[in-house]
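Apart from one protein chain that is not included, each protein chain of the complex appears where it belongs.
All chains are identified by letter, namely A and B, in their written order; residue positions are counted from 1 within each chain.
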Amino acid sequence: MNASARAIAIALPISLATIIGVVSQAQTTVNTAVKGEITIWGWKDPLSALKLVDDSFGKAFPNVTLKYVQKSAPDTYQGLKLAVSAGSGAPDVVLLEDSNLAQFVGLGALADVTDRTQPYLKKMNAYKWNAATLKGRVYSMPWDSGPVAMYYRRDVFQKAGVDINSIKTWNDYLSAAKVIKAKTGVKMLPLAKARNDARFFETLLWQQGIGYTDRSGAVILDKDPRASLALGLIANLYKDDLTADFENWTDPWYKTMSDGQIATLPMASWMGGFLKGWIAPKTAGQWGVVPLPTFSGSRARASNDGGSHLAILESSKNKEAAWAYIEYHLGRPESQLTMYKAADLFPSLESTYSDPIFNEPDAFFGGQKSRQVFAEAVRTVSNATVYTPDYAEINGLVSIEIQKLALGKQSVSATLGNAAKSVRDRTRRK
Amino acid sequence: MRSLEIIPRPARPVAAWQRLWRQRWGLLFIAPFFVLFGVFSVYPILFSSWLSFREWNGVPGKEVFVGFENFSYALRDNLFWESMLNVVLIFALHLPLMLLVALVLAVILNQNFLRLQGLWRALIFLPHLTSMVAAGFTFRLILEQETGFANALLTGLGLPSVPWLNDVWWARVSVSLLLLWAWTGYQMVIFLSALQTIPPELNEAAMMDGANRVQIFWRITVPLLQPVIIFCLTVSLIGTFGLFTEPTILTGGGPIHSTATPTMEIFGNAFTNLKYGYAAALSYIYFLIVVVATIIQLRFTNRGQA
Partner (left out) sequence: MTRRSSSRAAPRPPLSQHLVHGLIYAFIVAICVFTTFPFIWMLFSSLKPLGEIFGQGLLPANPSLENFRRLFTETPALGALVRSFLIALTATVSSVFFCALGGYGFAKFRFPGRGPLFALMLGTMTVPFAVMLVPLFVMMRNVFHWIDTPWPLIVPGIANAFGIFFMRQYMVSISDEMLDAARIDGASEWQIFLRLVLPTTTPALASLGIIFFMGSWNNYLWPTIVLRDPSSATLPVLIASLQGDAGRTPYDLIMAASVVSTLPMLIVFLLLQRFFYAGITAGSVKG
């Protein structure tokens, strides 16, 4: 219970710690020294999760009042960019997806929390710090991770007579896809062609430990053989017509899952919550989860897609209270577990994985201990940097080239070459 | 004061001031426009040119002078030039058809036998009143490949369904369709009011000479309406080059960037990618091209007229 108070004492710069001696005294009970109102920006579901912890936060920090401003994710980012460049109107705390985090770090919008996050460096999934770090300084606190595994339809596999455990590599996956399609007519996975958003490609890159660029920032799409492995797999899936061509996050796409039109879904942990909650609640019991198949020559079975952080704005007048809030909500296993249970935001905080909930069978997944699959996956996600400051732009450019590939307009190597060229031209990288 | 002004003064500058003072009302009345024009147009345009030589992420004080770098990148920015090509293609896809349909409709609505003219005119004009955001979403849902009404109708008639928003060319057709929907009525109303200024005796005389309706349309109506046609052409040209809302809502610029427009490129570079300097350079190049295109178009149509 007092982990957070202790953490604050450790994290505080010495000068502050001596001034606020109360912190160490009030370890077990209440902190009245940190006070003031803080404003928090974020979108609907995560905000309601955060609010679940507010009662106990209010008891620990009675003098901190919270003001939530709910916007959609795009509005949050646009509003933040505006506030940063206008020099006013920014909140104290903001919710940022990993994919958008680095852009704001690059803008100099976020407060340096290197010292404050020190106690958590080893406690969080190591790869989460990548997007939060610039030149050795840390600018945000990880909340949730997006470990990727493969959801699959038990009923479809059974009907096709394919054993899910026989799929060890992506080549196995391709062969199984052909069998399943031949026997049941069901496509292996939903993967848009003209509306491809490059997220699956990113998942496959990340699985192999790379992003679009290397550590020096140079584009590696046309240089690293792992990029051609990833895109080659996608091209093969298209070539043999093993994909259902629906744009992500549209109704026909949801329908593929609720109506059993797809056999697998290689996606992140948060997708399980969506499936269960509103996409396909009626398919309960028919799903299972396994780790991703491997690429030849590699044993990596995990990847990441998405995830989020909380950050303090550099302009915040009350960084103490803001950090108290962030630490209480994200640094305590109790808080993280409350939010995980309610909103399926997979904790980046590794000490939570020993909680009994990770060993509970989930009826939606046919009684499988599905959370265990993700907990194991998340610990092996590699340290790749997909989410660069210009990630949104690169993602858009690469999507265009993958769309051309999907529509049969260019080969795998041409796609990688063209993508690399347009990323270099646009982002002025090497 | 008044008497002083009336007394003629020998000194020339004073006389000039006097003249100006007597003419002050006209200048005063047009002054608000030029003051606001200076503040909200001239200054931004000058600021933009200053910006186009800099790299800037929008944070005040972080501007970095980069010389002509933005322009040299812009010249080999495929996406930007593709967006130029896209609007040219969308223009070519919808404009001839729109002009023809609008003209034919105007001629028909100008016929005396037709009843309920006001109703037809209103119904055809109606789309022009709609916000393109509302219309864009509606079209997006109607044209949705799997669940949209358009394909339900086509398959119901035994025709193959069409990848309206999922194919490079069909997506351009879809944007053109939205433009046709929104602007045909507008052009028709303009043509109709121009037609009503043509003396009916002209058509009657032609008919007496044995000309049929089609001949009258091409030989008399179209030539007489030429100035108005050129007006509509110019408005459409500038409008199509400046397309933003329609493709943003309907297609998001896709697939494969096939419906992205220069304005979307400028917008994205500025507000999504936070490259204000680059966006300013793009907008200058774009401006230049629009001016040249308009001049070419006017030259071309004027020559045709002569």
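Going forward, contacts are C-beta pairs under 8 Å (C-beta built on N, C-alpha and C of every residue); 3 or more make two chains touch, one makes a residue touch a chain.
What you see is a predicted model; the values in this text were computed from it and never measured.
Student: Using the definition of touch stated at the top, determine which of B:78, B:138 or B:226 touches the missing chain.
Tutor: Among B:78, B:138 or B:226, only B:138 touches the chain that is not shown.
Student: From the list B:34, B:218 or B:300, which touches the chain that is not on show?
Tutor: Here the residue in touch with the unshown chain is B:34.
Student: Touching the hidden chain in the full complex, which residues of subunit B are there? Just list them.
Tutor: Output for subunit B: 19-20, 23, 25-30, 32-37, 40-41, 43-45, 47-48, 51, 58, 60, 101, 105, 108-109, 111-114, 118, 120-127, 129-135, 137-139, 141-142, 144, 147-149, 152, 181, 184-186, 189-190, 193-194, 197, 200, 203-204, 207, 228, 231-232, 238, 241-242, 244-245, 248-249, 262-263, 266-267, 270-271, 276, 279-280, 283-284, 286-287, 290-291, 294.
Student: If the missing chain were put back, which residues of subunit A would it touch?
Tutor: Against the left-out chain, subunit A lists 43-45, 71-75, 78-79, 82, 85-86, 88, 249-252, 254, 274, 278.
Everything below uses one rule, namely that only the chains that are shown with their structure count from here on.
Student: For subunit A and subunit B, let me know how many angstrom lie between their CA-based centres, rounded off.
Tutor: 42
Student: Within the complex, which stretch of subunit A touches subunit B?
Tutor: Going by the criterion above, the answer is residues 78, 81, 84-85, 87, 103, 106-108, 193-195, 245-246, 250-252, 390, 392-393, 397, 400, 403-404, 407, 409, 422, 425-426, 428.
Student: Which residues of subunit B touch subunit A in their complex?
Tutor: Subunit B reaches subunit A through residues 57-60, 73, 76-79, 144-147, 163, 166-168, 254-257, 271-274.
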